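Here's the structure we're looking at; comments come further down.
As you look at this complex, bear in mind that one protein chain is not there, while each of the others sits in place.
So that you can tell them apart, the chains are marked A and B in the order they are listed, and the count of residues begins at 1 in each.
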Amino acid sequence: MSESTMIFLSLLVPLLGSLGIALTGRSPLLRDSFMIASAVLVFLCVLSLLPAVQAGGRPEAHLLTMMPGLDLAFSVEPLGMIFALVASGLWIMTSIYGIGYMRGAGEKNQTRFYACFSIAIFAAIGIAFAQNMFTLFILYEVLSLSTYPLVAHKGTEEAKRGARIYLGILLGTSIGLLLPAMIATWWLTGSLEFQPGGIMQGQVSPAIGSLLLLLYMFGIGKAALMPFHRWLPAAMVAPTPVSALLHAVAVVKAGVFSVLKVSTYLFGLDYLESLWASDLVMWVAAFTLLSASVVAMQQSNLKARLAYSTVSQLSYIVLAAMLASQLAVVGGGMHIVMHAFGKITLFFCAGAIYVAAHKTEIQEMDGLGRKMPVTMFAFLLGALSVIGAPPLGGLWSKWHIMLGAVDAGHAIMIGVLLISTLLNIAYLLPPVVRAFLLPPPKGTPAGVEEAPLMCLIPLSLTALGALLLFFMADPVRALMWSVFVGRAA
Amino acid sequence: MSLIEHLPILVVLVPMFVAPLLAAVPSRGQLPWLIATLTSLLTFVVAIAIAAQVLAHGTLTYELGGWPPPFGIGLAVGPLSAMMLLVITGASLMALLWGPASMNSEVGHEHQSLLYASWLLALCGLSGITVTGDAFNIFVFMEISSLASYVMVSAGPKRQALTATFKYLITGTVGATFYLIGVGYLYMMTGTLNLADMAERLATVSSTAPVLVASGFILVGLALKAALFPMHAWMPNAYRFAPTPVGVFFAACSTKVALFVLIRFDFLVLMPNLPGHADMLVSVLMPLSVAAMLVGSAVAIFERDLKRMLGYSSVAQIGYILLAFSLLSTAGLTAAIVHLFNHALIKGALFMAVGTLVLRTGSSRLDDMAGIGKTMPLTTLAFCLAGLSLIGVPLTAGFISKWYLIVAVLEHGALGWMLLAAILISSLMAIVYVWKVVEVAYFRSPPDNNTGGSPAQRSEAPLGMMIVLWLVVAANFWFGLDTSLLLSLADMETTLLLGSRR
Partner (left out) sequence: MTFLGLYNYWVFIFVLVVGLYAVLVKGNYVKRMIGLAIFQGAVFLLYITMDKVEGGTAPVFLTPFQPGDLYANPLPQVLILTAIVVGIAVTALGLAISIRIKEEYGTIEEAETREIDRQE
């Protein structure tokens, strides 16, 4: 099959999957197997495009032309490839986990839930493969809208309030800031196509370029740059698989992916470096990174703590993009992968703890390690990966970002990253320490009582993935480098 | 002479002659509706044929009774007129096809043949305005359509329809009379009523003061008719208390016809020949349109009645069109024309969705829509999708409009960025008021002891209504993807009106 067919298939399968899920809703078994089958199929479709991209190819697919210079078109380049692989691969895990969690927690409206889930994956892959900013923007909005029912899933007042903040900030920033930035770009350069080296050099004056950069960076609300980060903690009311999807796979990664894509393919790193606004955004990112870590330390709810941790980690990637150095961007791309595996493991564990032990607060987790050894061990691995400690994958991405900071002449950012790492340790390890080292509260029955296998297997696999990525980070790095040199070494 | 040459006059004559016949038809059953619908279908087909002709050969002209202009009355159908004809006849057909169930529930059968006769007269008047090339003729057609509209609005089921009609009648008549005064002054200065001829002769008129006065009268008169802020007070109530199908028809096209006349007058006649006119337009229209965008949307947020909410939303949307128009550039005119068309699609779909809800719930109050998403899922979904188009989400017709509007304002430097901010604030407010409905419809549980029967008894509207509603919703997406027809018409028109000046 041709490459463009495979691109369309990667997009079509989750859509059809969503339809199939909606139609087979009466029979949970059929529905669930349908969902997993489509998840695997999508992953295979995406994977089949990998060799071509590694060899330096850029498979393309053109859907239609809306207006002169405005196309709905897709083109697979290394950065998008990485994001698509992460999203579709982790979707399999999330699907399996979701089945276990939703059954274990006895949630209602599962069919609507899974159907919206599939649409969200469709949007994420579409974002990854978007050939131009316009296509990306459309799918970005689809992603916001399709995840709204997921966040509001419980239908309680609290859930609705959270979902309103979620959608309000995401739609507000995208229509209020991103859309004008995009239209202005089109008007100034006559194109919205993602091109290596950017399209703005020589076409847009630095003053306007700086303004556009601010609009883009704050407009991509999914990257959760302060002050537009509030939606992320607000979305914590969602069931845990959603949190995993939102905060590790689809939504936030779509945000930082867009940031990287806009920086490298619309602005171009050279042009970006010449803008005063890139320094400003870099400092905002540094501020977000540190302050979100501090806030995370004060959260007693495990999911809320993880949410603020995500806000902080996303800023690593924004920071990497704003350093405007190739090394840092490579690090940023790698961080998409590394953080995805680490954070999804942590969320899976939080959900497993909720399903098996009905606990959400950190101070309740004393001695939990004896009851749920596998879960807590996976949590430890995930935490270490997010912290960036060896022997886990998170080390490499931070390493590259720091090298990039030196390269770009912003060595002070190394200090920021180091402080943040210390803070990471301070807020991610206490739950583990409590679970393993403190005695359980009196009157707790002894013995192992883990979450259902459907939950346990995915979280073990993602933890293992985080571990393996330490040893096998090179393919990811090579793929990221090919953004700049054309083909993977 | 073949039939093709008579197309421009046919679109006016057909409804004009059917209307009195229809009034004589016994007012029983669905016969009046059927006749009106068939007539409307015929005019729609004629409008399509006209559009095809215009696309192929450019502006069509027609001499009434064989008298050449400027002595006789000439018809001139340019690209914009062809588009407006499509909008008007299409809106009429759409509302009629959608409406019988709603009409039967609101208006007694004994009044229907007269009501539909008025409908055809309104259709005749509105189409007439778009095809004629004569300034006084525009006044006559405007009054035909307005008189018919007053009659239709007053037929609404509640007695407030009468007071709403009275307000509408007063405003409409004052507007039309102002227009007439303006035309009188122009006639005094040029001695002609034919628009094209007037433009030529104006160039040689030495004293421009009366012309300036005329342009002021015409502007105010048409602004009253178009419900431009702050002259919009008549509109929301007229929409709310008219029979719902009439509301659909008007929401989609009636005020836009006044905007159309304004565009024709200002670009064709006044601007090229009147020094200072452009500045006057900008300094008057631009602030008003920005105020309309902001105030209309803001009031819509706090409005508790869905039909009135859509009325205020229209106030804001008319602001968009006039803002684009007041930029006086090719891009601005394109944006105005594009939004004239797209807004008809958007508001038509929204009003039909609301009308379908009203048919089942018997009320257009927001609070009575609680939990309607469960009992009427398809209608509510249609409302949401049309709402997305109103907001301007990509892939919808509304997005195309916003795109062109923003591109047009960006040409104006620092001023453009401020206008951009106003557009965006207004769009964000549109999100709020559409979302307000979504939340009530989906996430508020229906009241238990509802007087309109238990929620479970409510169900979807008749199939016919749903088909029309969804066709229009689909059109919102179709014209969000395929812009070629609209853009080629807009291109032709801007070349005609501005081409020579650039």
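What we mean here is this: a residue touches a chain if its C-beta (ideal position, glycine included) is under 8 Å from a C-beta of that chain, and two chains touch if they have at least 3 such contacts.
Computed from a prediction, not measured in an experiment: that's the story for all the values here.
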item	value
For the chain not depicted, the shown chains it touches	B
Of B:T132, B:S154 or B:S401, the residue in touch with the unshown chain	B:S154
Contact with the hidden chain (one of B:L162, B:V282 or B:A298)	B:L162
Hidden partner chain, touching residue among B:I9, B:I181 or B:V284	B:I181
Residue in contact with the excluded chain [from B:I170, B:A203, B:L415 or B:I467]	B:I170
On chain B, residues whose C-beta touches the chain left out of the figure	136, 139-140, 143, 147, 150-151, 154, 159-160, 162-163, 165-166, 169-170, 173-174, 176-177, 180-181, 184, 187-188, 193
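Note that only the chains that are shown with their structure count from here on.
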item	value
Distance from the mean Cα position of chain B to that of chain A, given in whole angstrom	45
Sites on chain A touched by chain B in the complex	64, 66-67, 134, 137-138, 141, 152, 155, 160, 164, 167-168, 171-172, 175-176, 179-180, 183-184, 186-187
Complex contact set, residues of chain B against chain A	391-395, 400, 402-403, 406-407, 410, 420, 424, 427-428, 431, 435, 439, 443, 480-483, 487
